[in-house]
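First the structure, then my questions, so here it is.
Left out: one protein chain. Kept in place: all the others.
All chains are identified by letter, namely A and B, in their written order; residue positions are counted from 1 within each chain.
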Amino acid sequence: MPGRPSRLALEPSAAARWLAALVLIVTAIISLAPFFYVVSTSFKETRSLFTYPPHWFPDPIYFGNYLALFEKHPFGWWLANTLLVSSVVTVLKFFIDGMAAYALAKLDFRGKRLVVTALLVSVAIPLAALLIPLFLIVRSLGIIDTRIALILPPLANPLGVFMIRAFIAGVPDELIQSARMDGAGEFEILRRVVVPLIRPGLVVHATFIFSNQYTSFLWPLVAVRDTQKQVITVGISSLRAIFTVDWGLISAASLIAAIPLTVIFILFQRAFFQQSLAGALKE
Amino acid sequence: MSTADRFADAVCIEIVNISKSFGATEVLKSLSLTAFRGEFVALLGPSGCGKSTILRIIAGIETCDEGEIVIEGQVANYLRPSARNVAMVFQSYALYPHLTVRENIAFPLTTRQGRGLDRATISVRVSQAAELVDLSDKLEHLPSQLSGGQRQRVALARSIVRHPVAFLMDEPLSNLDALLRHEMRRSLIDLHRRVGRTTLYVTHDQFEAMTMADRIVVMDHGRIQQVGSPHEVFEQPANRFVAGFIGLPSMNMLEGRIESGRFVSRQGLRIPLAAGAFSADEGEPVALGLRPTDLSIGPVREGEAAIVGQASRIEYGGTDIFVDLTLSGSDGVRMRVATENAIRTGEKIEARIRLRALHLFAADGRSLRVPTGG
Partner (left out) sequence: MAATPSQFSAIEHQTRRASAALRRDLTAYAFLAPILLFFIVFMALPVVWLFYLSFQNDGILAPARFAGLDNWRRTFADRLVLKCIGNTLYYCLIAIPTVFVLGMIVALSLETIRRGAAILRVIIYFPTLQASLIVALIWTFMIHPDFGLLNIVIRAATGVKMNFLGNPASAMPTIAMIEVWKGLGFWAILFLSGLLALPLDLYHAAELDGAGPVRRFFSLTLPLMKPTFYFAVIFATIVNLQLFDSVFVLTDGGPVNSTATIAWYIYRSLFTFSDPGFGATLSFVLVIVVVSLTALQSWLMRARV
């Protein structure tokens, strides 16, 4: 079977393709192996881990770790909080970023340069640097240690705006002008003409925002102390005791934590890759 | 009867002293123009002359720096595009790719500003428009499933459905191949006759303008060079630019001056001029214009001038041959000859041209022709 011409070798010989395949399989194994080990560990009792040589397959299979998660820790709460916060942020960001991106991409107004520069520069500002003032602001707003504190600050991140803006820029200007001539107001244009045309891009944006929120650690660590209101990353981190680490427990927790994100990603991976790889991938 | 008389004083669109600059470039320089009701006006000129900009300014997609746009007696400068009651057909058609033909055509009627009509009326209007452009059987298709010509017609239907007072068309046929363009030209003219609204049509193709327009506005570098009927613009070009732009192959120009009432080229070629036809001073540097189609083979007759030269290049065009005739020195003209004349390269040719068909232009480009009545 002749290979597809690639920028590496125009007619990849069988050897080249085997090499590429090898690289990819090795990478895939290296990417997945740790997770398999984690799966296996989650079904073992932590004491049994110290035997050498170790067994790949747990014998006997132990469910205690999973039970402990829900019985001894507010794991269910952690999961629920994380899903709630991530979803709310994703939905809100859809509107906030979408509207802002349209204005930046297709509208002309005084002060545009200033706004764009301000937003662009702030992409470089690290969250860690803002921890302290954010903490103080949130505290003085009276929302410290609440889920609201987890939702609001991430809404300010301008990265999503630029992402959608790039997609909107791909919509031809004449289409927008035509819609204006047809009597549509700007918001109507965004809703009826632009959004339907950038759907794959919006999927990428949503996936990006959701996974960012789901995996965020630093801000939730600072903003919320109440273990019932905590998110999953901080929760898992708290599972480590001072002297001993219950690896079985942590493995189980990590596994469950990874599931929602993985599921969502697999659901949307087609649109995600299609958009990021700009439709050049037709397989 | 001039165009102005035909359409009486029903002015549809008027542009008064419009100026527009993009950054440092002045694209339109104090331009004024009138389009009457029901007229088909072509805005003709090379790329970058500003013709599309005028259209967009009238439509409201672009703002002008100075001047006024008056549509049906109302100053429209500060009205939104949709409030101006004009419709625009873009070069790229600008069809909504995710909507069917029906939804595309209905779009202007369903917008917030689009008159809030009820479903039944919208449906009727859409069918009417679709029928006018002969697309009634394609209403449920998507634009991606249509050919270039069909997409063009959807764009037309969408503009018709709003019952605007005028149509603005920005090179609508440029994206089509030659054969299709020919067909669409005729459909457009038919449509114009049936619908009867003012149309402003931007094109860089002089043949399109000539065959379609009631009046042609020839533009260059942001200025109007001449406004007139196709006939006027062809027979009596106001300046060198118009003369060279209209008519294919383009007019031959010979540089020289006036000597004792005759044209003498730089290489010494002498060509008599019809008495009283031109107002030029003795010794004035001028340019003589000869259309390739006005030159013919054969000995000189009464009221004609002789052009003798050597055929240096011959291009075969099917029904016609185009011959490059080298006159004295570096002077040369192109002429069109019927194929029957077997001409070979290097052959000496005796050509002639009616004195009345000659054009004369001053050093600044304007025509030196003495205007005749009618």
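In the analysis below, a contact is a pair of C-beta atoms (placed from the backbone, for glycine too) under 8 Å apart; a residue touches a chain by one contact, two chains touch by 3 or more.
Note that the structure is predicted; figures quoted are calculated from it, not measured.
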{"item": "Residue in contact with the excluded chain [from B:Glu26, B:Glu68 or B:Glu284]", "value": "B:Glu68"}
{"item": "Omitted-chain contact residue, chosen from B:Leu33, B:Met88, B:Ala238 or B:Leu254", "value": "B:Leu33"}
{"item": "Residues from chain A at the interface with the omitted partner, ascending", "value": "3-10, 12, 16-17, 19-21, 23-25, 27-28, 30-35, 37-38, 41, 49-50, 52-54, 95-97, 99-100, 102-104, 107-112, 115, 118-119, 121-137, 152-153, 155-156, 158, 161, 186-187, 190, 211, 214-218, 221-222, 232-233, 236-237, 240, 247, 250-251, 254, 257-258, 261-262, 265-266, 269-270, 273, 276-278, 280-281, 283"}
{"item": "For chain B, residues in touch with the removed chain", "value": "14, 16-17, 32-34, 68, 70, 75, 77-78, 227"}
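As a convention for this text, only the chains that are shown with their structure count from here on.
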{"item": "Rounded Å distance between chain A and chain B, as computed from the means of their C-alpha atoms", "value": "57"}
{"item": "Sites on chain B touched by chain A in the complex", "value": "59-61, 80-82, 86-88, 90-92, 94, 96-98, 107-108, 111-114, 158, 162"}
{"item": "Footprint of chain B on chain A - complex, ascending", "value": "172, 174-175, 177-185, 188, 193, 196-197"}
